[in-house]
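Here the complex is missing one protein chain, while the rest keep their positions.
Up next, chain A:
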Amino acid sequence: METIKEKIRLFLHRHVAQAGLDDDQDIFAQGFVNSLFAMQLVLFVEKEFEISIEDDDLDIDNFRSVNAIAQLVARKKAHIQG
């Protein structure tokens, strides 16, 4: 889980206009990102973790923070392996 979080932190660090985000900080609510970022984030998660984000996953709550994204990735990976 920590490896997943580290990769997410690195990606967010490059794109989010605030250094040192904590893992529960809401990147959408605080206006750190522009409207195109959500799609970049979805593509990053798919490519980096080799999972497919589907219509059921397209919930902003799954992408709000490092922890939320990491939990989504872990759930999807467990589903693939399960």
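We take it that a contact is a pair of C-beta atoms (placed from the backbone, for glycine too) under 8 Å apart; a residue touches a chain by one contact, two chains touch by 3 or more; residues count from 1.
By definition in this document, contacts and distances are computed from a predicted model.
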Chain not displayed: protein name in its UniProt record ("Quinol:cytochrome c oxidoreductase quinone-binding subunit 1", "Alkylation response protein AidB-like acyl-CoA dehydrogenase", "cysteine desulfurase" or "3-isopropylmalate dehydratase large subunit"): "Alkylation response protein AidB-like acyl-CoA dehydrogenase"
Absent-chain interface as seen on chain A, which is shown: 11, 14-17, 28, 34-44, 46-47, 55, 58-61
